[in-house]
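Note that one protein chain is taken out, while the other chains of the complex remain in position.
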Amino acid sequence: MSLALLQEVATNFGPIAAIGAGLAAIGGGIGVGKIGGAAMEAMARQPEMQGKLQGSAIVLIAFIEAVALFGVVVSFLVAG
Amino acid sequence: MSLALLQEVATNFGPIAAIGAGLAAIGGGIGVGKIGGAAMEAMARQPEMQGKLQGSAIVLIAFIEAVALFGVVVSFLVAG
Amino acid sequence: MSLALLQEVATNFGPIAAIGAGLAAIGGGIGVGKIGGAAMEAMARQPEMQGKLQGSAIVLIAFIEAVALFGVVVSFLVAG
Amino acid sequence: MSLALLQEVATNFGPIAAIGAGLAAIGGGIGVGKIGGAAMEAMARQPEMQGKLQGSAIVLIAFIEAVALFGVVVSFLVAG
Partner (left out) sequence: MSLALLQEVATNFGPIAAIGAGLAAIGGGIGVGKIGGAAMEAMARQPEMQGKLQGSAIVLIAFIEAVALFGVVVSFLVAG
């Protein structure tokens, strides 16, 4: 068996990393969903604050996006 | 055993990446569902805000779509 | 062992990809179910908005369908 | 080991795809259950809207059926 070939076999456990990317997306979904859902309810209770609430929601969502996208990117790099 | 054949064996752990794509879709479902459901309830409470609430919901949903679709795409690339 | 046979063995990890398709369908079910359920309750609270609420629900559901169907399609491609 | 026998072993990873079909059915169950349950409650609250609510429920359920049935079909194709 050639060395290059075995090397290739060894590096092919990579697809399991896709599970990590999927899990990161679940995290993003749970978090953004919770904030977004609460923002909707808040807008219904204080209609005149709709713009401000949307702004605050996006600021807070940014923290989730950071971890989730970072997790997806790391999964991709790890798979390589 | 031919080199090309073993190579093919090695690259066939890929299907496990589909689990990642599925998990990413779960994340999208949970998140969009939560925001959309809350938007529906908010519309029922403030019927005159229906248009604005739908707009805000779509803005917030966009953040989930980004991570979820990114996760599905990464799963697909990783599987390759 | 014939070359064609080993090739067949190698390509048979594919069925695991079906789990990904199933997970994507779970995501679609959770999300559409949450939005649809909330839409039903909203219609009961504001009967005169039934048409508008159904329209908004379908718009929001489209975002879930996109990720879920995309996930199923990727699972199918990955299995190939 | 005869060639035919090994061939049979090789093609028998397929049944794992049935797990995907089952998961897709779980997704359908969760989603349709949520919409249907909410529709029931809505009908109880607004008895005169029973027909319209049933119609809306069926429209929204169609979106879940699409993903769930698609997931089951893909599981079946993948198993083949």
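Chains: A, B, C and D, in written order; residue numbering restarts at 1 for each.
Here is the rule we use: a residue touches a chain if its C-beta (ideal position, glycine included) is under 8 Å from a C-beta of that chain, and two chains touch if they have at least 3 such contacts.
Because the structure is predicted, anything quoted here is derived from the model rather than measured.
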Over the whole complex, note the residues of chain A touching the chain we left out.
-> 3, 6-7, 10-11, 13-24, 26-35, 37-39, 41-43, 45-46, 49, 52-53, 56-57, 59-61, 63-64, 66-68, 70-72, 74-75, 77-79
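Assume only the chains that are shown with their structure count from here on.
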Just how far, in Å, is the C-alpha centre of chain D from the one of chain B?
-> 18
What positions in chain B touch 2 or more of the other chains?
-> 9, 13-24, 26-35, 37-39, 41, 43, 45, 57, 61, 64, 68, 72, 75, 79
